[in-house]
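Note that one protein chain is taken out, while the other chains of the complex remain in position.
Chain naming follows the written order as A, B and C, and within any one chain the residues start at number 1.
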């Protein structure tokens, strides 16, 4: 995984060709639990202009909440750092990405297994990735130990007739 | 003005000392008019956790709307580019910054005069900066021709007893 | 976005939603279309359902004022909240746009 979050953001935002069909946003915020709800509100506000169903908004909020919580709890383990939330929508395809520059995941396949958690004592259920997979059409994880983690999630929207 | 938006963001977000008293966010989005309302929603969602009055939320939304509109209309003049919205709150001090890498302003003092506009034909009123100054406690503008513009606005919140 | 009622030479138009730079062209075009009817001398804008306005709204109101002023007409607003009132006061709109309390 490339750890150059800034150049990546730049590229992504520049990918906008001004056609009006594509819109995107990048949000950076500190890894604090109080920002989980903020991240959900921002992604909803971004999505809502594309005329999503209530269910789609709920699905996206939940998936983003899981990924952001993971960045805070597992990626940074309570230490300070930034979480990046990138979202983009083009026609009916909505893509959202959550990145951290935290500890990374040694075995992604194992981490994504239902009920797997490295924090059972804190009552983590190990269902975060499973929730993401249930509520989104596609979830992919790139991670490197000591560098960070990037979770990319895609969803096709039923009605793409927003602005 | 420093044109290195990325390193600035980094620094700002890193200024968080994990005390819980300070929180901040950086939002990047393409310079499109449809994103003006999105920027307002995001800054409201950020602010609302500090228990602002309804009037304070309205003031901040309006000031941010003016600065973001200016970045799109004057900074980029309809060309594509990114607008950066940075907000931070520590105790009762709320700071919000709107940046663009657009054409810049040759004479900031003149630009800030009430009723001054370079686009009277488009029914711009020339009151954008005056609105910002009316609704915020402090407005400062740094700009360099060919590099971009940064508008920084501050407001003391009446009740700072949010999270 | 607009909802109109005609009373003799007065047209009452209700503006709903947000009046910012993004929405301004549409609202302006809709107002100018109804104002093509030259028998309209008074335009009353009902701002009750307008949830937001920034300085782009000043431009829209100034422009309609000028248009009506040329035909000897006038423009006023009703149901203005305190936020819009402050924008009116600072911009001098208060001097040219009547306020119906």
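Keep in mind that, in the parts below, a residue touches a chain if its C-beta (ideal position, glycine included) is under 8 Å from a C-beta of that chain, and two chains touch if they have at least 3 such contacts.
Just so we're clear, the structure is a prediction, and the values are computed from it rather than from any experiment.
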| item | value |
| --- | --- |
| Contacts of the hidden chain among displayed chains | A |
| From A:28, A:47, A:73 or A:139, residue that would touch the chain that is not displayed | A:73 |
| Contact footprint on subunit A, counting only the chain that is left out | 33-34, 36-37, 40, 55, 58, 61-62, 65-66, 69, 72-73, 122-125, 127-128, 130-131, 134-135 |
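In the analysis below, only the chains that are shown with their structure count from here on.
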| item | value |
| --- | --- |
| Chain centre separation in whole Å, for subunit C relative to subunit B (CA means) | 27 |
| Rounded Å distance between subunit A and subunit C, as computed from the means of their C-alpha atoms | 43 |
| Between subunit B and subunit A, distance of the C-alpha-averaged centres to the nearest whole Å | 26 |
